[in-house]
Each structure stands twice: as C-alpha cells, then as structure tokens.
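This is the structure, below, for whatever I ask next.
What you see is the complex with one protein chain gone and the rest in place.
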Amino acid sequence: MKETGNADDSWTVGGHRFTSRLLMGTGKFRDAETMADAIQASGAQFVTVALRRVGGGSGADDLLESLLKLRGITLMPNTSGARTAAEAIRAARLGRELSGSPFVKVEIHPDPHHLMPDPIETFEAARVLAAEGFAVMPYMPADPVLARRLEDVGCASLMPQGSAIGSGRGLATADMLRLIVRGARIPVIVDAGLRAPSEAAAALEMGCEAVLVNSAVAAAGDPAAMADAFARAVAAGRSAFMAGLMPRGSETAATSTSPLTSFLSPVTP
Amino acid sequence: MKVILNGEPFETTRADSVTGLLEETGFGGREVAVVLNGEMIPAGARGAYRLSEGDHVELFRFVAGG
Partner (left out) sequence: MPVWLDLPRDQAGGTATQEDVERALACSDPGARELAVLLSPAASPLMEAMAVRARDLTRRHFGRTISLYTPLYLANYCSNGCEYCGFASDRPQRRVHLKPSEMAREMDAITGRGFQELLLLTGERSEPAGVDFLLAGVSLAAERFHHVGIEAFPMTAPEYARMAEAGCSGVTIYQETYDPDRYGRLHRWGPKKDYLERLEAPSRAMAAGMRTVGLGVLLGLSDPVSEALRLFRHANHLRSTYWRSGIALSFPRLRPEAGGFVSPFPVDESMLARIIFAFRIVMPDVPILLSTRERPEFRDGMAGLGVTKMSAGSRTTVGGYGGTEAVDDGQFRISDERSVEEFCAMLRNRGLDPVFKNWDRVFMEAADG
C-alpha cells in the first residue's frame, strides 16, 4: 500500500518532486519545433533523450537547445541502443556527464525486431547503476517478480510495459501491472504500448504513479493536441484513483440454499 | 597528427589536446561527452588530456529518443 497524501498531489522519484504525471519521449517527431510544442502542451516535466555519437554533419543536433528553452524540464537520458548491461552502464555514465542529472532510463533490447527489454541484462545494469548512485528507472517487462528484484537492488522507479513497444495495444498487461503496483513501494510508471489517452487514464486509475508516452503523441495527426489530451486523461485517471472507484458488479449475488453459518453458537467462551 | 574520431581517421592540423580537437571540429562550447581510448573525460578535465598519434576519440550528444 502506498501512502499518497500531498496537498498538491505531487509525486517523488529519485529525490525530485513532480506535479505532472505524464512523461514524454522525444523520438519520432517530425521536427524539433513540433516536439517542443507537444512537450509544452503535455505539461511534462520529465522527458527522455537518447545518446548517440556525433555524426559527420550537424543537422538535427539542436534538440537540446529546443528542450532547454522549455522551462522546468528534467532530462532522463536513456540507454537505447544498448544490447547488454555493460553497454547500458557505459551509456548511463555518458548520459550523466551530459545531463548532470542522476536519472537514467535503463533500456536494453538485444532483439532489433521487437525492442523487448532483456530482463537479465536490465537487472544487472540496474544493480550496478543504483550502487553508483543513479536514480535508475528500468524499462522492463510487466513481471511482478522482476519488479520486486529491481526494487530490491535500489531502483528509483519501475517502468513496466503496458504492451509491446510500438504496438499501441494499450494495457494488455493490466493484470500483471496490478500485481506490480500492489507490491511496489517505489513509483510505477507505465511505459510503452499506449495509443489512446483513455489507456493512460486506466493506468492511473489502477494506481500507477505516471505514464510515459512517445509514439502515441509523435505519430498523432496533431501531436500538440494529442499531448494535451493525454495530459487531461492522466489527470482524470489520477483523480479517479484518489476518489476510489466503485467496485465491479458483485461476483457472489447468489446465496446458497442451505445456510453456511448455521453452526455458529451465540455463546462466548 | 592522425587520430580516430568516431571511428573515422581524422587529421588534426593544430590540435594536440582534447579541448583543441573539439574546437577544430566545431564542437567547442557545445554539449558533448568525450571518450578518449574508451575512457570518459569529464568536461572540466579536458584541457589536461594531450592527444597522441592513433588515439581513439568518440564524441556523444543527446538526440531525440523515447
């Protein structure tokens, strides 16, 4: 059970406090301007960036500048491109050098076709990086036991998949996510698979602390308008969670014909 | 002097330090992380690192990504 009782309903991860519960990825946007507009519309305070070797030309390398123009943004470097724990650890250290922030989104996907996270390498990288003082936010399969293990080695949050990355299948892992949320004492942030704002709302309704979206906004007809829609869905989902949902229809409407409790004696010992 | 910059051979004309190389390649004052022969060089320490023939230098920066 998590205690959430701030007057402003903020949440904390890695010692930083955030009021927005929508995290944004910065990939797949048409151009830097579209991205900046969408991030602004989303109200996100926490965005992911990737790390690459400097190319020959210097075409689209002004990403950071357009991001830094938006105020109040915390950068979370990811380790995309890493296929092993060692590569991710190296990328994380470089990312910290560049961002000056302790956050790292550990993502390790060795299979280039489906970008599914490697649980074993992810665990290993998380263990090493957490010990080095990083605020580790692992992108992970929605596996409740892996979640416990990652929490045990000191991760700052958990970022389980809603569904396969890029699939737009929403919360296909809902049952597992519920188990993760129930067991976790650190924030659970659904990452990957979301397509519609209603799915983001559903994640917050079940008690996830936040969601991270990228493709759903970047590939929308109007990214800034979609970012705004996600922001409002996330807020609605959170309010619903705080309000306490009405339970589903009774599973036990029928009562048995012969009473189960007739054996009880009214006498106290 | 010849170094390997991001995997490609690169002939420096005047630079013999990491800082000098960054200036020569147009990355002076820009946000990049420098890796010299596999070791990350913190921004504050770059001036102190001399380059030698055949050194491997890698420059990293942030790009868009999910």
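Should a chain be cited, it is by its letter among A and B, assigned in written order, with residues numbered from 1 in that chain.
We take it that contacts are C-beta pairs under 8 Å (C-beta built on N, C-alpha and C of every residue); 3 or more make two chains touch, one makes a residue touch a chain.
The structure presented is a predicted model; accordingly, all values stated were derived computationally and were not measured.
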Of the chains on display, those the missing one touches are A
The one residue from A:Gly15, A:Gly221 or A:Pro259 touching the chain left out of view is A:Pro259
Contact residues on subunit A toward the hidden chain run 1, 148, 178, 182-183, 185, 244, 246-252, 254-256, 259-269
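In the analysis below, only the chains that are shown with their structure count from here on.
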Cα centroid separation, subunit A vs subunit B, in Å, comes to 34
Seen from subunit B, its contact residues with subunit A in the complex are 6-8, 26-27, 30-33, 35, 40, 42-43, 58-66
Subunit A residues touching subunit B in their complex are 25-29, 32, 35, 48-54, 56, 58, 60-61, 63-64, 75, 77-78, 80, 93-95, 97-99, 212, 214-215
